[in-house]
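Excluded from the complex is one protein chain; the other protein chains are retained at their positions.
A, B and C are the chain letters, set down in written order, and residue numbers restart from 1 in every chain.
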Amino acid sequence: MNVQLQGIEAIDGTYPFDLRVSVRTMRINKFLWSMTTKPENRPQFLADPEGCFERAGLTEQERDLIRKRDWQGMIHYGVNFFVMEKIARLDGIPNAVIYAGMRAESLEDFLKTRNVPEAR
Amino acid sequence: MNVQLQGIEAIDGTYPFDLRVSVRTMRINKFLWSMTTKPENRPQFLADPEGCFERAGLTEQERDLIRKRDWQGMIHYGVNFFVMEKIARLDGIPNAVIYAGMRAESLEDFLKTRNVPEAR
Amino acid sequence: MARVVGGIGTSHVPTIGVAYDRGKQDDPAWKPLFDGYRPVARWLAEKKPDVLVFFYNDHATSFFFDFYPTFAIGVSPSFAIADEGAGPRNLPPLKGHSELAIHITESLVNDEFDMTVFQDRPLDHGCNSPLSLMWPHDPDWPGAIVPIAINVLQFPLPTARRCFKLGQAVRRAVDSFPDDISVAFVGTGGLSHQVHGERTGFNDTDWDMRFLELIEKDPAQLCEMRHADYIRRGGAEGLEEIMWLAMRGALAPKITKVHQNYYLPFTTAMTVAVFEEQEAGTPPAAGRNAEAVS
Partner (left out) sequence: MARVVGGIGTSHVPTIGVAYDRGKQDDPAWKPLFDGYRPVARWLAEKKPDVLVFFYNDHATSFFFDFYPTFAIGVSPSFAIADEGAGPRNLPPLKGHSELAIHITESLVNDEFDMTVFQDRPLDHGCNSPLSLMWPHDPDWPGAIVPIAINVLQFPLPTARRCFKLGQAVRRAVDSFPDDISVAFVGTGGLSHQVHGERTGFNDTDWDMRFLELIEKDPAQLCEMRHADYIRRGGAEGLEEIMWLAMRGALAPKITKVHQNYYLPFTTAMTVAVFEEQEAGTPPAAGRNAEAVS
């Protein structure tokens, strides 16, 4: 147990991305990272996601999380937030939609919680 | 000046690979590294070195050092030894030939300086 | 000898850069943010630092978890602007300062900081989003940067105290650089925000104000805090605040805040603050391996 994170379990709705998570989810994180940060891979990912999943050997659960852009599910599974948000970038989806998704709220409801909803 | 290397200039025939050298020679080192350690790049390097030089934008001096397998020249220029020896591996050239080359000796003369020349 | 002109703490939210690029300087939703950066730009125009030593973090853009450094320093003469999925921002490449960066690296490694050294890696919004509001860049940037990346993504992260000590060690290196150049330190990230999990949207302005007070007057208290404390007080991603401690460690024990702006419109408490040293040239610690804060 990392002493710097002692007490973290008492903080709800928070999932520290530590090395245990990182080792377990290396495959899906590497897949998303290489499909989104490498411009040369983006067209094939957008055109044929299923083929890319297959070649990367992702599990059915992993494929489904990506297919559905299930933001909350990805975070629970252990996808790193900064890796995840880059697929949204490719889709032209703003982060506000991801934020609402992770809270399992509608975008409209989430925006109501913000001081200046226009500043997104 | 790195205090750990104080006095190094008094040691002849020795070229510390430091960050000043590394920044200056990044292009040729990266070229050799990616052509020799990435198996997918090896065939094109062996088949068309000139085309690879051109695409990598190497200087004429850099190309010539590689063409001639000028081991001593490469070390003087700032190619890292461990990057350099991997081209020799592709050529099937043993390290003993590189060692002799860096000393500007014939292989035969170099071997005479070793205790057990067969153990190479 | 290099001279230190002061330090800047700033958020590095990507939307700042996007709003800037879309010309939202007078949009009511963004004006309070942009107005807050004008005095910073004026301060930089006046102090004219040749180099900004930039404590920032990469966001799984140029660094991936298959090879992840605790501290990394960039020694290239130039750094591209990263493409984070929507294409790179239309900014000139950032100029590096190889000589200073190499001098700092040699000093840090000999001082028992285990740096990773990078070349040819694009810099993402952790660097470029606040920079574009503070430094004019048409047709080119007025100076160079030395980027120092801190791991705030994959636990274990460096402790708050270690970040402070890194700043102290960087200052010792800058003080011993022989050329006559001027340097400012920039710490980026925060303040309170969380952008993952059901706790997304968390903020705490009381904590933000307390943090701004402590970073100026009592960084020792911030060095004592554990990562879990930062997450509780400022949100999981608010933990980026430890990068301000590196900037703080590089400054003299006594500093004065000459500017501050705070604006919390959406998910991140967007903040910028400028600090000057009360006694110019005071080194931040007596010797090597000195304790973080006495």
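By our rule, contacts are C-beta pairs under 8 Å (C-beta built on N, C-alpha and C of every residue); 3 or more make two chains touch, one makes a residue touch a chain.
Quick caveat, the model's predicted, so the values are computed rather than measured.
Note that the undisplayed chain, when the full complex is considered, contacts A, B, C. Checked against the full complex, the candidates C:57, C:132, C:159 or C:261 give a single residue touching the omitted chain, namely C:159. Touching residues on subunit B toward the chain that is not drawn are 2-8, 11-19, 22, 26, 29-30, 33, 36-37, 39, 72, 75, 80-83, 86-87, 89-90, 95-96, 99, 102-104, 110, 113-120.
Although one chain is not shown, part of subunit A still touches it, namely residues 2-4, 18-20, 22-23, 26, 30. Interface residues of subunit C facing the missing partner chain: 63, 65-72, 105-106, 109-110, 112-121, 154-159, 162, 165.
Following the convention adopted for this analysis, only the chains that are shown with their structure count from here on.
Centroid to centroid, with C-alpha atoms defining each point, subunit A and subunit C lie 25 Å apart. Centre-to-centre spacing of subunit A and subunit B amounts to 44 Å, using the average Cα coordinate of each chain. If you average the Cα atoms of subunit B and of subunit C, the two centres end up 39 Å apart. Residue positions of subunit A with contacts to 2 or more other chains are absent. Shown for subunit C are the residues that touch two or more other chains, of which there are none.
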